[in-house]
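Removed from the display is one protein chain of the complex; every other protein chain stays in position.
In order of appearance the chains are A and B, and numbering begins at 1 in each one.
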Amino acid sequence: MRFNHFHLDELAQLVQGELVGQSDLVLKGLSSLEQAQPHHIAFVIGDKYLKEALNSKAGALIISAELQSQLPNHKNFIIVPNPYLAFAILTHSFEIKVTVRGIERTAQISPSAIIADDAYIGHYVVIGEDCVVGNNTIIQSHVKIDDGVELGKDCFIDSHVTLTGQAKIGDRVRIHANTVIGGEGFGFASYQGKWNRIAQLGSVRIGNDVRIGSNCSVDRGALDDTILENGVIIDNLVQIAHNVHVGENTAMAAKCGIAGSTTIGKNCIFAGGVGVVGHIKIADKVTVTGMSMVSKSISEAGSYSSGTGQFETNQWKRTVVRLRQLADVPLTKLVKKIDHMQAQIESIESTLKSRK
Amino acid sequence: MRFNHFHLDELAQLVQGELVGQSDLVLKGLSSLEQAQPHHIAFVIGDKYLKEALNSKAGALIISAELQSQLPNHKNFIIVPNPYLAFAILTHSFEIKVTVRGIERTAQISPSAIIADDAYIGHYVVIGEDCVVGNNTIIQSHVKIDDGVELGKDCFIDSHVTLTGQAKIGDRVRIHANTVIGGEGFGFASYQGKWNRIAQLGSVRIGNDVRIGSNCSVDRGALDDTILENGVIIDNLVQIAHNVHVGENTAMAAKCGIAGSTTIGKNCIFAGGVGVVGHIKIADKVTVTGMSMVSKSISEAGSYSSGTGQFETNQWKRTVVRLRQLADVPLTKLVKKIDHMQAQIESIESTLKSRK
Partner (left out) sequence: MRFNHFHLDELAQLVQGELVGQSDLVLKGLSSLEQAQPHHIAFVIGDKYLKEALNSKAGALIISAELQSQLPNHKNFIIVPNPYLAFAILTHSFEIKVTVRGIERTAQISPSAIIADDAYIGHYVVIGEDCVVGNNTIIQSHVKIDDGVELGKDCFIDSHVTLTGQAKIGDRVRIHANTVIGGEGFGFASYQGKWNRIAQLGSVRIGNDVRIGSNCSVDRGALDDTILENGVIIDNLVQIAHNVHVGENTAMAAKCGIAGSTTIGKNCIFAGGVGVVGHIKIADKVTVTGMSMVSKSISEAGSYSSGTGQFETNQWKRTVVRLRQLADVPLTKLVKKIDHMQAQIESIESTLKSRK
């Protein structure tokens, strides 16, 4: 096992921050404020963490200029305008990376596949005909790369991933364990009560800097391709059906599911468990809150939701009883009727007054 | 890589369609109308695609008789009563199939397993004791077939599938990558605050012509078997719990979950993300719309739904506030009360009139 060590000034340089304190302080890890020890660096991303920062044993802090002065008991800082971004950058320094290169002797690689010299191909990887694996790409053990699949450079493909359907994958793409890219889309023609399978002939195209979590399924298209544009990030257990098109830098949290032929814009954010029906279009910069269902196209940026919110179960049961009555209660008409009745009552009262 | 080429008359014969145009036209692929090139055949499945068809560069079109006359700029057609079904049939001709047969030398197969001579067993497949693999069945790389599992003929099992729990699988079954069949059901007896595992002794029985997507889990039964009848089709990331029984030709889209011991009828259609509680019965021909929860038995064919529909988030928040008040608003009584009040008002008004 390898561990990474840095001096404080090295870390400050990596994030172009201002160093305050002991430049040769040795730091062996990033840590949360709470768990930090003197050989750790931690980060402070707002007022609300000041108290925790005061009590932290961290050897150094990544912090903004305005908050630094409020931590007199600390001596070592890296001052940056955006501590969270600086933290993100520094995680890469402390990450234990796969450094081995070359092809493990147990890998099965078709003679027609082209594997870059500085790629890593792990144990029991199987690579089919006409595949391409680009420079510095890491393929972990047990990955299956089926015929005609191409991978760019600097990718990371974790164990038990299945790449099939002649998927074409860009550079710096990360695909986590047990995910399936290019599996057959769910296409059937119903005829006389039976399902006739439509063999899926399209493929999957994945841009650069895409990240896909573990246990995801991204299906190949029926005729045209399923497409994930550059910079798309996807969490675990997400379903992307055939012919879906996801725009640049859109993010999907775990357990989202996008049905077939739906087009999603750029820079959208879908919280966990969101479902989107098929054959619709969603604009750029659309946020969808957790577990919502998107059942029709969205043409304007903004936030969208569904669901009832959280109830104590007995209260929820009473609410559901009312919901079941709701269909037969013409709410809008009722409000008008009540207003009209009030006017009538007032008119009656004034009549009565005048006749006193 | 192999590509498939056909003459137009060959394709017409495959779907028993009427050929119009150049019988020896060479077609190298099926395509969408939009992406088609002159060496592609495309299909038109209704009036609404006529404009796209007019502008398509496709070399030939699969079409119904009544629409063909409206495309004077096209010359080559296959005329059929059901173009979508014809398209489904032709996808099989253009599909690149696994043609290799035999057992890869890296496969580990128990001496007691029976493997058909014309099956294909891929690299690093592990097959346990007393397993059976039928004629012309394709087992892709890294599949695990645990002791006592039996597979019929003409099946396709993609990479990283785990077949365990002594599952018995019929003919022409397709199971996509990274799916688990026969995993242990989730059965525990609670006793003094702890969970006592119930070892699952039942199995899984899967009929003929069943299709299961990628990353699915179909658990073995507790005592009796979990059963998927003939013709069931299941999309990706679907959970079928122990002792579920799914009737013939029922279809489930991605991310459905069926809890234990539930029985589902024939020819049902569950849209994506549907959840069904345990120990209930669902009739034949029941449709459930996307992301609905089925919490009680359904005894009549028809369509069922739940959820609130899609809202802009601020509107949704206001709606949820009202929902929280709803439990304490006796809607039906209120409507009656309003009607009664209106009658009172009318009676008062008529009294006032009579006393004028």
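Just so we're on the same page, contacts are C-beta pairs under 8 Å (C-beta built on N, C-alpha and C of every residue); 3 or more make two chains touch, one makes a residue touch a chain.
What you see is a predicted model, and the numbers here were worked out from it, not measured in a lab.
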Sole residue of B:48, B:194 or B:356 that reaches the chain not shown, by the stated touch rule: B:194
Residue, one of B:56, B:91, B:137 or B:217, that touches the chain absent here: B:217
Which of A:283, A:301 or A:320 contacts the chain that the document leaves out: A:320
Hidden partner chain, touching residue among A:56, A:136 or A:214: A:214
Absent-chain interface as seen on chain B, which is shown: 108, 124, 126, 129-130, 142, 144, 146-148, 160, 162, 164, 178-180, 183-184, 186-189, 191, 193-201, 215-217, 219, 222-224, 237, 239, 241, 255, 257, 259, 275, 277, 287, 289, 292-296, 302-309, 311, 315, 318-319, 321-323, 325-326, 328-329, 334, 337-338, 341, 344-345, 348, 351-352
Touching residues (missing chain, whole complex) on chain A: 1, 29-32, 34-35, 82, 84-85, 87-89, 91-92, 94-96, 104, 106, 122-124, 140-142, 158-160, 174, 176-178, 211, 213-215, 231, 233, 235-237, 249, 251, 253-255, 267, 271-273, 290-291, 307-314, 316-317, 320, 323-324, 326-329, 331-332, 334-335, 338, 341-342, 345, 348-349, 352
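In this text, only the chains that are shown with their structure count from here on.
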Mean-CA-position distance for chain B and chain A (Å): 25
